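Note that this complex is displayed minus one protein chain, with the remaining chains in position.
Coming up: chain A.
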Amino acid sequence: MTQATAPAASSSPPAPPATQKDGRTTQRSLGRRLLARPEVGALIAAIGVYAFFFAVAPSFREAGSLATVLYQASVMGIMALPVALLMIGGEFDLSAGVAVTSSALTAAILSFQLTLNVWSGVIVALVVSLAVGAFNGWLLIKTGLPSFLVTLGSFLILQGSNLAVTKIFTGNVASDSIAEMDGFDQAKSVFASEVSIGGVDFKVTIFYWLVFAGIATWLLLRTRFGNWIFAVGGNRDSARAVGVPVNLTKIALFMGVGAGAWFVGMHLLFSFNTVQSNEGVGNEFLYIIAAVIGGCLLTGGYGSAIGPVIGAFIFGMVNQGIVYAGWNPDWFKAFLGAMLLLAALVNLWVRHQATRR
């Protein structure tokens, strides 16, 4: 799977000349090559976290608890996927958190104000979300500004618009409830239903999450577009030199984040009926955290799609595990931070072991 443009750390070191026989293996073992995959460190950390909470929190062991952990992880994880792809492509999107709220508000306000079937709102919201993504990408390319700055700008624009537009139309700072409207039940069954397996209710987002992760993996490893993503994130100029459409790739990646924001926004809307306009701020960092714990490099050009899935799962486990363990809630955030750091360190250590010569 290792891409040609991935940094040296991930690609196999050149075999030493045959004359240099000094007892060291000339080729890395299968185990070590396995460890070099971006998501393996995260997987080991995830197993560790799971075992830890399994031991200390009795209620964590139930299947229902796993469904709850998976639910939180999935809502975060669906967004972490396109965010991770974007990071592999060498860019950030700080507007990703509020973009989710924008999408949900667009659908809710449009359907409510014009008294339309909610599906119209859903479709317009998709167009708006994709347009926001395209705008981010286009502005990045046009101006040459770093994505940090461009998306910080769109983050603030979206945050302000969420509030101002909602207030203009509803007179309040939350959207009106659309639960009574045509198409709501149908849309709810698509975006926010539950699937019962063996008496345990799993939220449908969990399955979408895994399917999307599968699609993203296929995209990254089996398509030309996947090669482009690694290439533009690894070295933009040499990618361009060998004919990779850098601009197209980057805009598509930003639009991918838009699509993710739309999907999660629809889930929020149809599971909670209304949306408060101040929601979502700060979540952009959680998506990036999930991607980083999952092995994506902050510098771009390296990572996987399954990594952020594991990263989001670790975050969900730690977040809920602390509650299941019944620890003193005053320390909640401190525990959360410590556990995440620990998970990231295990990840780092495993990768280090793997690339050691």
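The rule we apply is simple: a residue touches a chain if its C-beta (ideal position, glycine included) is under 8 Å from a C-beta of that chain, and two chains touch if they have at least 3 such contacts; residues count from 1.
Everything that follows uses one rule, which is that contacts and distances are computed from a predicted model.
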Inset, instruction - Write down which listed name, "Sugar ABC transporter substrate-binding protein", "Xanthine dehydrogenase family protein subunit M", "Cysteine desulfurase" or "Cation/acetate symporter", is the UniProt protein name of the chain that is not shown. - result: "Sugar ABC transporter substrate-binding protein"
Legend entry - From A:Leu34, A:Leu114, A:Leu149 or A:Ile197, residue that would touch the chain that is not displayed: A:Leu114
Legend entry - Hidden partner chain, touching residue among A:Ile123, A:Val195, A:Ile215 or A:Leu298: A:Ile123
Legend entry - Omitted-chain contact residue, chosen from A:Gly31, A:Gly144 or A:Gly171: A:Gly171
Legend entry - Residue numbers in chain A that touch the chain omitted from display: 57, 59, 62, 64-65, 68-69, 71-72, 75-76, 111-120, 123-124, 127, 131, 141, 159-160, 162-163, 166-167, 170-174, 176-184, 201, 240, 243, 245-248, 267-268, 271-274, 276-283, 316, 319-320, 323-326, 329-330, 332-333
